[in-house]
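Here it is: the structure, laid out below.
Here we show just some of the chains, and they stay where they sit in the whole.
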Amino acid sequence: MSERFLELIDISKIYPGVTALDRVSFSVSRGEVIGLVGENGAGKSTLMRVLGGVTEPSGGTIRIDGVARASLTVAEAIKAGIAFVHQELNLFDNLDVAGNIFIGREPLHAGPLKLIDRKRLRAQVRPLLERLAVDFEADRLVAELSLAQRQLVEIMKALSLDARLVIMDEPTSSLTLTETDRLLQVIDGLKAQGVSVIFITHRLNEVKRCADRAVVLRDGRVVGALAREAIAPATLIRLMIGRDLKSLYIPPASPPGDRVLDIVEVRTATYPDRAVSLSVRRGEILGLAGLVGSGRTELARAVFGIDPLRGGSIRLEGEPIRIAEPSAAIERGIYLVPEDRKRSGLLLDFSIAENISLPDLASYARGMLVQTAAEVQNARRQRERLNIRTPDVMTAVGTLSGGNQQKVVLAKWLSMRPRLLIFDEPTRGIDVGAKQDIYQLLRRLADAGVAILMISSDMEEVIGVSDRIAVMHEGAISGFLERNQFSEHNVLELAVGHTV
Amino acid sequence: ADKKTLAFVVNGASDFWKIAEAGVKKAQGELPNYDLQFKYPEQAAPAVQQRVLDDLVAAGVAGIMVSAVDPKNQTEGLNKVAEQTLLFTTDSDAPKSKRVAYIGSSNTDLGKEAGKLMLKALPDGGKCVGFVGLLGADNARERIEGVKETIKGSKVELVDVRGDEIDQTRAKRNVEDILAANPNVSCLVGFYSYNTPRIYEVLKEAGKLGQIKIIGFDEDPITLGGVKEGSIVGTVVQQPFEWGYQGMKLMAKALEGDKSGIPANGIIIVPGKVIDQSNVTDFMAQMKQIMGK
Amino acid sequence: MNALQKKDLSLLVLIIVVGTVVALINPRFLLVGNISNTANQVGLFGVFSIAEAFVIITGGIELSVGSVIALLGVVFIDLIVNHGINWIAACAFVIAGGLAIGAVHGLLVSRMHIQPFVVTLCGLLIYRGVARYYTEDATAGFGFSSSFPTLEWMTAGRTNILNFPLPHSVVVLFVVGAVAWVVLHRSVFGRYLYAVGKNEEAARYSGIRSGRIVVSAYVICGGLTALAAILIAMYTRSISPAVHGSFYELYAIAAAVLGGCSLRGGEGSIMGVVLGTILLQVLQNLVNLLGIPSSLNFAVMGTVILIGVLAD
């Protein structure tokens, strides 16, 4: 436990206008599990990117096995035994699962031609699939996997490396409880083998469960380190945001009103012989829980007009409607915050202001011409409201930290007048303090008469925020829970297809 | 009984060959026992043309008259054709091949005619610039050579020839640029049929018609109009109508065993004509009649 | 947007450097007549380069520009010369044709989900073939005597402004460019074009009807190409359907890419495209003015572009 093989000394990283890291020092010992926490934009990912050789630090020293250097390349990092699960997924859609996991390290046939030994590749992938007990095959194209499944592929990729240090940047942000449990077990296993793990998460319970040490970053500086025994969510939160948090659940101001959305016997592509029926009421927050791949995202996509319905109908305030395009949904006040912000939520090269105004651009225009001043003004308002960390709303969204990007996605819809908001993993990658703000916001929206359908894999969030929970299992609703029935146990039972 | 087929294969699509086609049509009227075809390869490339020839041989034609794209290097391919059918060449000869006869004009001679026009137009000498589509093409080289040979030793000079890749926009643009670059140029020569009209237009727009002499080749309507108007000194034309007409009739005769029309060396030259203001009206009337318009 | 403006600036610098060098070697480069001629070419080529840019910005490509210019040019001359149709009607007809071609391309790309490269490559082949078949490979021209003074003045004429004979094609380009600038850089539609080009999925999730946007881009491209076809037909006054306008799509794409458009979509500015066109035309001019052998024309063009991009 004592052998400190990796040390970061006074690492700084300065971006134009932003000091992402300010003389951070940090060390890793063999077999140590470090929980790295901090608010959105605190610099966690940047620090890890420096370690992974992806980002060149502006100053400081990296010492590996006693050898000091100013920066690393990816190849050097890999050679030093550092494996990295990036916060934003970096997979090859055109390759299959096995190909992605072993990219760069394919087992070869003998001979100078460097032909891939496909048999051995399969054999090497199998134990990994079993280790995480995933529900897809090694030869599935990654393009066909859901976000959570892709996340699992990323994790397997890092696990396959035989690394000394595995860095996981928010690996659980789209996983449900079951996969998260399994992952935490895997981390315990790594630790037993003497592998070190740095684990970034906004779900503080996970830190408590697995970390030997918790390091807290704030504004690019280390503001505290807690030993195993001292780790408690409340303490972490205080260090992170400098104040305490109240309980999650905020009761509604008034009982729910009329039904806003009725989903009647809707069928989707993956589960064409299963139908989903549910309704959301005005002023209600309906949580939608389920395991990875249970079909929640597909349902949301169907309602929002991304995918065609395979059957059934949708009614808005009692009127049957046909939604062939997202634009039709938006016109009717149905908005969707997608789970994959990089692919579907944001234009990474566009500025914050331009992203926020995009769905409602006409209202920022005089005649046909966009009034930039109006866009900027609104973007600034949203920045204050959601506490988006950026000096300038004209910067490209791609340069924001993950959590702040998520806030921009929310800001897009909050600038408009929703009737029904569908949130698919709304707080994916958002820090605890900001989460609290968002929950309050959800409640305020609901109280103002908006119906909210919140898909979430975060158990705490589902139980803490919803007024009612619907649970999906393999493409169908396996049950509803009222507030008095809420419990982790009940949600899980329904999620695996049992009844309660 | 099946009629025998004779084919006229050209080197690429152009208006020039429309006149030859009219000649072939006239011959068809006089050769009821033959089926006369006129073929354009879709690109002016030897490989493409060779494929058309091979396909015709496979289809069993009795005789082929061809304007080879690249006669020097197509000799072998032409011989393959000549072994199986009666082969005439036209427009540009392949003297080393086993073709039976060549019917056409000599581009060098045409160039010489143009050179004479230049000497006549510029008795006091002057600088000339030429314009052409493909500088490297045989017909362009021979015409330019002919011009240079004739004006050698005189005060008339051909200082430059600009190519344009058969792009009309660039053809016109080249004329504009040359006027800008050489203010003292005194005559412009259009070596391809479309070059002369472009020269005419640019000079017209610049108000320099008459000041700068124009000498052309071929029978574009605008060229003829300019000659008639007096702003183009003259144009040297070939007689493709005669190639088509006489060539087809000679082929038919040769197939029937009468080779009297073919000289010993196999070369039948149909001389070019110089069209100037004196004969342009007659020529235009003649063209109109030939083309049936 | 900032990066783009910097790109425009460095392109401008390159043009000025090339221009200065040429002017030092041959001062006639700066003659009013020469500048006016070059400007005229810029006008002709600029219009369809802007057309191309609209499609490239949505992440597509339009390869049939040259063939469309040939086909519509032939039709235009035929309508006026052989069918005696009023030139205003002929212009309207040709532009309608361009818009229709654009609409077909756009629908094939967005509805049938065929790659833009394939759709427009087929267009390149088909329109050229139809143009050649339509005229039986004969050159279509206005002939010697026929004249349409108003049409000619409007399209190919020049007006003296402060002693500079301003070609009307430049006026057309200026108007087209100004409108395109406003549309692309200031309007809602323009923003949508960039959004669809950058990330179609995210654009769709924001409620943009990406299909419509793509179709509109091709329709605009078709219409502007038709306009260019008329201008070019009036400039050359004669069209050999087999070669007229061939390779012009490469010119257009080159101008757009030089001007900062990325073939991956979502990038590019009108100013850049116009500057790209200017550079290409100055290079053409330079070859003739410096008396470089015509055979080296292309080589000079390629070398200067490469040096310019490298120096950037």
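Note that the chains are named A, B and C in the order they appear, and that numbering of residues resets to 1 at the start of each chain.
One rule holds for everything that comes next: a residue touches a chain if its C-beta (ideal position, glycine included) is under 8 Å from a C-beta of that chain, and two chains touch if they have at least 3 such contacts.
None of these values were measured; they are calculated from a predicted model.
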| item | value |
| --- | --- |
| Subunit counts for every protein chain kind in the full complex | A x1, B x1, C x2 |
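Just so we're on the same page, only the chains that are shown with their structure count from here on.
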| item | value |
| --- | --- |
| Chain centre separation (chain A, chain B; CA means) in Å | 74 |
| Cα-centroid distance, chain A relative to chain C, in whole angstrom | 46 |
| Centre-to-centre distance between chain C and chain B (centres being mean Cα positions), rounded to whole Å | 34 |
| Complex contacts: residues of chain C adjacent to chain B | 26, 28, 31, 33-34, 37, 41, 44, 132, 137-139, 141, 143-145, 232, 235-240, 242-244, 246-247, 284-285, 288-289, 291, 294-295 |
| Chain A-facing residues of chain C, complex | 182, 186-189, 191-192, 194-195, 198-199, 201-209, 266 |
| Interfacial residue positions of chain B with respect to chain C in the complex | 12-15, 18, 40, 135-136, 160, 162-164, 166-174, 176-181, 183, 194, 197-198, 201, 206, 220-222, 224-226 |
